[in-house]
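Removed from the display is one protein chain of the complex; every other protein chain stays in position.
When the chains are written out, they are named A, B, C and D in that same order, and each has its own residue count from 1.
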Amino acid sequence: MTPLDHLLLLSALTAVFTLAAGNIRSAGWIATLLYAAQGLALVKMWGMGYGPEVADSSISFQLLGQTMHWRFDSLSWFFALITVGAGFFSSWFASGGWADHYRAQGNSLRLFHSALALNVFSMLVLLASGDLLSLFIGWELVSWASFLIMGLASTRAMGYAMRYLTYAIAGAMAILMGIVMVHAQTGSFEFAALAAAVPGMSNGTLWLLLLLFGGGFGVKMALVPVHLWQAKAYAETPGPGAAFLGAISSRMGLFALILVIIQLVGIGRLVGMSIPYTFLDARDLLAWVAVFTMIFPTYIALRQHDARRLLAWHGVGQTGYMLLGVVIMDDLGSAGGLMHVFNYATYQAMLFMSVSAIMYRTGTADLNQLGGLVTRMPLTFIAMLVGIIGLAGLPPMNGFVSKWLIYRSLVAEGMPLLFVGAVIGTLGTILSVYKLIHNSFLGQLRLEHAKVEEAPWSMTLPMLSLAAIVFLTGYFPGVVLDWISALQASVGLPVLAHHLGGVHFAQGGLDMIWINSLLIAGIAIGALIFYSTGRSQRVHQLDNYAGGHFLSADVRYQYSDNFYPGLLHLIGPWYRKSFRWAESALVSLTDALSLAMQGLYRQVQPSIYLLITVVIALSWVNIR
Amino acid sequence: MKDIKKIEIIQRPPPPEPARRTNPLARVFDELVRFCQSRSMFMLHYCTGCGAIELPPAMTSRFDMERLGIQPMVTPRQADILLVTGYVSVKTLKRIILTYEQMPSPKYVIGICSCTVNGGMYWQSYATAKVLKDYIPVDVYIAGCMPRPEAVISGLRALMEDIRTGRGDAWKKYYQNYDFYLGNQQRLFGEKWQTPTDVIAEAHHYGMMTDQTLGEHTDLLEQNEVPLDALRTRLKARTE
Amino acid sequence: MSWQELLLELTLMPLLAFVIGLAMVLMMRRIAAQIQRRVGPPLLQPIYDIVKLYSKQTQISHGFIHELGIMMAVGGYIAAEALLPVPGMDGLADKGGLITLIYFLMVPTLGMALGVGQCANPNGSIGISRALTAMLAYDIPFVIVVFGVAFHYQTTNLAEIAAIQQAHGVSGWGMMEMPLLALAALFALQGMMGKQPFEVYIAPAEIATGPMVEMSGKFMGGLFVMQSFQYYTAGVLYTILFLGGGENWLTFLPKIFAVVAIPMTIAMLFPRFRTEDLVRLMWKWPVMAGLLGLAFVMN
Amino acid sequence: MNNLILLVVLPLITAFLLPVIDRFSTLAARWSGPLVLLITTFIGASAWLQLGTGAVSLELGGFRPPLGIVLYVDQLALLFAIAVSFGTLLLWPYGNRGGLRQQTLTLLLAGSGSGLALSGDLFNIYVFYELVAVVSYGLAVSLRTPAAFAAAIRYLIISGFGAALSLAGIALIYDATGTLNLAQLAQLAPEKLNDLQGLSAFVLLLIGIGVKAELFPVNTWVPEIYATAPKRVSALLAGLVSKLAVVVILRLLVLIFPQPEAHTLLLVLGILGVLTGELAAWRARDLPRVLAYSSIGQLGIVFIAFSVPGEAGVFAGLAMALHHLLIKPALFLLAERWDGSLAGLTGAAKASPLGAALFVLFSLSLLGIPPLPGFWAKLLVLTSLAQMGAALYYTGAVVIMLGMVLEANYLFRIIARMYQKAPSTGTPPGHGRLDLAISSMLGAGLIAAVFLLAPLADRLQGIAAQTVDVNQYIEAVNPVPTRNPI
Partner (left out) sequence: MDKNLNVWLDNLLQEIEGIKFRRKSTRRVRIDVAMDALPTLLELLQGRASYVHLSAITCVDWPDDGEFELVYHVWSYETQSLVSAHTRIPRDPGVYLSIYDLYEPAAFFERDIHEMFGVFFEGSPDMEKFILTEWDGPPPMRKEFDSEAFVNQQFEWQPYHPDWLKELEEEGGGVTTRPEDIRW
């Protein structure tokens, strides 16, 4: 029983336990402990985090002349760490007050916990895949598990889950086609076989493979052309479920992309495959898809007025950064992209949790119905503040480090337009993230929220511990960079030389210990200056300047709807929903075809019809 | 800054010297702070009456107020001087009191035009408040039925002198005998008169409370004060 | 570089920045007065204003986040000064380069935005939404410029950039080698300093000085201090990137004052732009100039 | 081994004796059918054990092949013969639902079905095929609804037309080679039937037999019949009879017409079958029609698989056919009580949780979700298609993929509706205990297949190898060489 078996067994045990005893009161807590146990089992394999070790599992199948086996290497160890961590925090969040609230609304808690456990288990199986066939099996399990957790909440959620399913199955079929093509070329499903066969393949087949695998994994990562399903589906998932999905679910696509395209096909071939009549090659294509994935969803998020929808659209946007970082494939960029996976998981989960804490207390996540909650829910505010600083990528938090690495590598590699595209994405994030915290926590407290209390400890503790992680990994990025350098070595990317505080780079490095302490010292001096002079007095929120008007609480003077009128007035006409139009055009085409086919089968007079078929068949014979 | 000395100041009997802190260092520091306060006054851009038409010429190139360090500011929060210009109608007086209470102290009121002194041209009118001094403490009066910019500047110059010598503390009177002012205000606006600013809490917070601060008028205020937040009833009235 | 010297530098740089910043604020008000044919404020007026604001006896606060906003506004810039190399003092320039500095310049804006948010005043919120839109507008040309410079000198360490430029003398200045980028940077500078044509978020007549609507006493004082730091940082950054940084103080000071004087004079001649026009202008000419400059830099 | 003829003869005799037995005691009549089927299944099973990997040819009445009729028994034929008798046993109209008539016809179907599977003579195949066709007309109308009669008439026309075509095909073959015994034909085919006449004979035969095998142009009868016939009959037709026709086509393809044109024709018709089946199912009104169209699609995949020459194609096709044979009857049994409009199914999971769970299991396997056997079958098909490397085969693979996406969408649209909260108006009906029992047995069979996957796969590979081996067929039958016809 290798350590990997312990992990998979434990994960399966959690799934079975939650399925069996999900509805008992303390089911959530026990599930959280089980996730912690999984974390321990993972830590036992810490060797992979810091060195080129590989842990094989004893389970393997011998079927149809193919052997399927499962193993862990540092790439899967890194992703597994984030998956189990996200599972641990989401189930911890879902075990206290939130659980009673969820059950009070008539939903079955057992289904939710088992769906979460199934998700974690299927992701671990995917991460442990040893060859293309087990990769596909894990991939299908993951997409079905996330379908299950998405469709729990309501009929509307089930509608979005159905839409996700069609995308997922289409993606899976593309991957299966790719695997079968590889099998046809190399005769086996092993990774090594593919790696060996790649030099021999012509550019045409490689392009086909890239499109198939890229498309299939891209569907899960919600890259631009196929990004429509993710935001709505994640927004409708119940609170901690959304936190888990937002944190790690679409990163499985990135894991598989790294495994297949980066590790097996490798950058050499990617740069070589040029698109005719353009200066672009395969790597540029992936980079530009990443940049568009950064910009479009972020500016769609800007217009949302439902907090969950806004965060989900950011989920789609931030995947662009990870892909861009990984696709640059130099030591800085790939380290930035991979670290962004870890960073993003931490603060996205925290943001989703804080939004569901607000929904738990006020009943709504609509930004136009909220306001002024900072006085009532300070801890949730701190969690969201740390989250948005991380999401916007500002210095004290870890989001800054990964974005700095990506930008620094873009400058070093000399890709100006990608750099500008990435910055447009960041600025869009900063704008929409401020709108999120302003409309929900700042501004005028509404009458109906006057008596709202802070979220219970079972919800605030996970949030605050995640905030601590975000701050600490921001202060000492070296901790995460160690795992990433081990991962880079195993995947074959150039390894990043780093130290605890950041990266030492000849032409302008980054030392987060200095930068953060400098910033905190600056703010401390600001505070010193501020508090050294006269005492200030807290005044009532209605004691406010309103041009001489006597303010009263029933007049709502919070400015929250249509938050960036100038900008949206200018870029309003650019939102032409062209992707949604394309999707609905496809659906209506299938409808038309299906009605035509049904017409075919409703032929009442078959005789003429048969004569035609025979004539055609025989004439076809004569032509031969 | 060439001809600041040339603006002559109307001589007024010097009132008693304000209390000075004993140790010399603190006194020099207070002297410096008061000097800076006198040389940098933010004027609230709020035209309460007809006299305000004289302010733009005082600000622009001919009589440039900025050389005295006076800038027009938009909100009461940022302003130090409240210029009450022209007749003070009862409706405007409500807004003046609200604005005055929203200003951070030390704050100064300058009554421009004779209407603020004793009612001026509209002394018989039922609609104007005659004596501004009864409702908010006033530092300097500038008489004239719309005094010319030179007069306004010399008034401001007198105020600067008061501040520099430490006599410009009329704003403390508002806290110290708030009851007197509140009484006059209630007499004019009725018992239900209330402003969002909690002046009594502020007086308490900054240690300006004296025995005159609280009285029967403040008790009256306590009784029929409508707590700002609990306006649910009006909300329901509004929605039916 | 022993830690005592570093400590000395870290304290000296912000103080110098503050003093030079005050001088720049005075210069701005004097230029404004000169253009409007007025006498203009006395020499020490900025100090008088700040001392008066800090010596206010009743300060109105709307909550801790309101105070935190001002602390972040002032503290953010104090921290940013340490990254700006000035003649004789490099501070922590090598620990975080040009990209870190851009983010450090965003920290005060967002800190102030948080503070204003809690004042629950619609004027403030409208002002902040316009300020962030303006930031989005002028940051895009600025980022193009930053990329061009970083790629041209193959480094993001500001001290090195200044050293490279000084090595070749005046002909080595950024402005000579990358004129278009310098022009685009000037546009961005105008937006970054929030001066008249792009002052839509202060807009006194329209939204009662936007974010500063509820700032009294030391809050307002904090913002005045931030304003002086803002001018100093903008001026020094532009000088380092395009005017060869500071060999010695005698040549450095005139350069930064000249750089800051240009946007201030332009400011006094223009009315305020609407937000859409501001964004449209910023995304049209400076971005074109920047991209053209980049094309030259790239090959 | 000789008593295998009983597989054909015994059901036929009991079918005719049933009215006589019924005269004596209805109880005996009701149970005699299942008893006979039990005996034939037993005989088949014991023959299967004796056969091992060999192949046997039984001359009926001791006459040597060119004159006499021969039953050729190899693993493929025996497997399908057992499947027919055991399947009819499972899907027997218990509880006297269809009355005596339906029981006799079902027995006739069983007898002729096993005959069709075993016969080694072309004309004999035609006779049994006609018998199966006639019996299925009778079974299709056992509900006596006007819609059933209309559907049956259309089915009669098409089937009759198909029979005529196949007779013409057989005539062409007889004219060219002078014999109808499959073994002899296999010997003579390379030089006699390799020309135009041979190919047109194959086309005629393909379309003729294709009617029962739901081949593309001639399967317009399928949705109406399966919707209006009693669900057990539809299960029989969709599950067993269509597979027998496929086996016959496979025999023809392997033994007599190995030319590439035949394979490409089969591929084209298969692709069209998948496209029309899946697309029509996207907008079907009620569950039986969805299953009908889906079975057209699945059989299209089987044909695509068989169009791959050589052992890999046959292996993949057999895997898909057996998987479909296991799942489709179970789904039809579930459709027994759920045949109302799809909207009526909202909240059905609450009414019969086991039924809904089984439906989910079967649809997952149909879609080819990894751990279930459906995935391995589809993987075999795809790998064999990819091996061919020709453009047409790639389009075949892509069409299968698109089919799966469409199938996933419409199947899970139904499942999503089932698991929603039932509307207050009316909750859908639960299932009969018997139907549930049989379909859950089939479900258990499916899950068992998951665990016994490796041995099953090797045994199936053996069968495929044997079917492709033409010389083994010829030696087993060793016909007397005929003289060239004048």
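Just so we're on the same page, a residue touches a chain if its C-beta (ideal position, glycine included) is under 8 Å from a C-beta of that chain, and two chains touch if they have at least 3 such contacts.
Everything quoted here is computed from the prediction, not taken from an experiment.
Engineer: Tell me the shown chains the invisible chain touches, ordered by label.
Structural biologist: The chain that is not shown touches these displayed chains: B.
Engineer: Which of B:Phe35, B:Phe189 or B:Tyr206 touches the chain that is not shown?
Structural biologist: Among B:Phe35, B:Phe189 or B:Tyr206, only B:Phe189 touches the chain that is not shown.
Engineer: Give the residue, chosen from B:Ser125, B:Thr165, B:Gln194 or B:Thr210, that touches the chain omitted from the document.
Structural biologist: Going through B:Ser125, B:Thr165, B:Gln194 or B:Thr210 one by one, B:Ser125 is the residue touching the chain not shown.
Engineer: Out of B:Val90, B:Cys145, B:Ala201 or B:Val226, point to the residue that touches the absent chain in the complete complex.
Structural biologist: Of the listed residues, the one touching the omitted chain is B:Val90.
Engineer: Looking at the full complex, which residue from B:Lys133, B:Lys173 or B:His217 touches the chain that isn't shown here?
Structural biologist: With B:Lys133, B:Lys173 or B:His217 as choices, the missing chain is touched by B:Lys133.
Engineer: I need the residue numbers on subunit B that touch the omitted chain, in ascending order.
Structural biologist: 90-91, 94, 117-119, 123-127, 129-131, 133-134, 187-189
Note that in this section only the chains that are shown with their structure count from here on.
Engineer: Centre-to-centre on C-alpha atoms, which chain is most distant from subunit D?
Structural biologist: Max centre-to-centre separation from subunit D belongs to B.
Engineer: Is the number of contacting C-beta pairs greater for A-D or for A-B?
Structural biologist: Output for the comparison: A-D.
Engineer: How big is the gap, in whole Å, between where the Cα atoms of subunit A centre and where those of subunit B centre?
Structural biologist: Centres of subunit A and subunit B (C-alpha means) sit 58 Å apart.
Engineer: Express in whole angstrom the distance between the two chain centres, defined as the mean CA positions of subunit A and subunit C.
Structural biologist: 36
Engineer: Among all residues of subunit B, which ones touch two or more of the remaining chains?
Structural biologist: Expected reply: 75, 77, 102, 202, 206.
Engineer: If you look at subunit A, which of its residues touch at least two other chains?
Structural biologist: In subunit A, the residues touching two or more other chains are 535, 537, 539, 543-545.
Engineer: Can you work out from the touch definition every pair of chains that touches here?
Structural biologist: Pairs flagged as touching, ordered by label: A-B, A-C, A-D, B-C.
Engineer: Give the list of subunit B residues in touch with subunit A in this complex.
Structural biologist: 46, 75-77, 94-95, 98-99, 102, 195-198, 201-202, 205-206, 228-229, 231-232, 234-235, 238
Engineer: Can you name the residues of subunit A that touch subunit C in the complex?
Structural biologist: 371-372, 374-375, 381, 385, 392-395, 400, 404, 407-408, 410-411, 414, 416, 419-420, 423-424, 427-428, 430-431, 434-435, 437-438, 441-445, 506-511, 514-515, 518-519, 521-527, 529-530, 533-539, 541, 543-547, 557-560, 563-567, 569-570
Engineer: Under the touch definition given earlier, write down the residues of subunit C that touch subunit B in their complex.
Structural biologist: 29, 33, 36-45, 47-49, 51-52, 55-60, 204-205, 208-209, 212-217, 220
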